[in-house]
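Below you'll find the structure I mean.
Just one protein chain is left out here, and the rest sit where they should.
And then subunit A:
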């Protein structure tokens, strides 16, 4: 088991955002978290990456307890995140943004190889190398966020709403690339509003509602599940 979240709770001030979430991600999987706005999907991601301390529970990564570990050390351990809203550094060029992704690394040759790989996955980024991140289109920024998250050579990649604000064709494209990245050996935990895409791409998924997991199963199972269909897939 690569990631194991055990009964975590999380507070924003006096508001409880997570009420005992437990989930597992196995090596090589794509696992999706789906749910409505405010269900706690992004908050769960933030707890895993260490952006937000949890109130109780435990998070284990690759057999190690990382519950109280600093965010930067989690990056070194192999967790990387493409944050919600993309989090592109607007004044840095595409190249500099990607370099920031490799911030914790020292192996120049390895970084070069990964840079090449990112440019192969996203040829568009290669064309825009010297352009400031803030001038990219929404789709390009999303590609940059995913590419940058790859640059730390993570074991586990956390993708927060990679399809947000993208045109349908681009959504298809970004999900194909996510699948490709996964097939190349990176485990992926994915948060999505676009449940249709997420469930058809993911091996397994969890459904969140108001800070609790209400359902889990394989992507196919959930795609067929009538309550999931009603609530998240927009088909009667």
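Assume contacts are C-beta pairs under 8 Å (C-beta built on N, C-alpha and C of every residue); 3 or more make two chains touch, one makes a residue touch a chain; residues count from 1.
One rule holds for everything that comes next: contacts and distances are computed from a predicted model.
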Problem - Name of the absent chain as recorded in UniProt (options "Thioredoxin reductase", "Quinol:cytochrome c oxidoreductase pentaheme cytochrome subunit", "Putative tricarboxylic transport membrane protein" or "High-affinity branched-chain amino acid ABC transporter (LivM)") - result: "High-affinity branched-chain amino acid ABC transporter (LivM)"
Problem - Hidden partner chain, touching residue among A:57, A:87 or A:217 - result: A:87
Problem - Absent-chain contact - pick from A:9, A:22, A:58 or A:104 - result: A:104
Exercise for the section: Check each of A:7, A:112, A:135 or A:176 against the chain that is not shown and name the one that touches it. Expected result: A:135
Fill in the blank from the handout: Out of A:70, A:116 or A:224, only one touches the absent chain, namely A:70
Problem - Those residues of subunit A which, in the complete complex, touch the missing chain - result: 49-51, 70-72, 75-76, 80-81, 83, 87-92, 100-101, 103-104, 127-128, 131-132, 134-135, 137, 148, 152
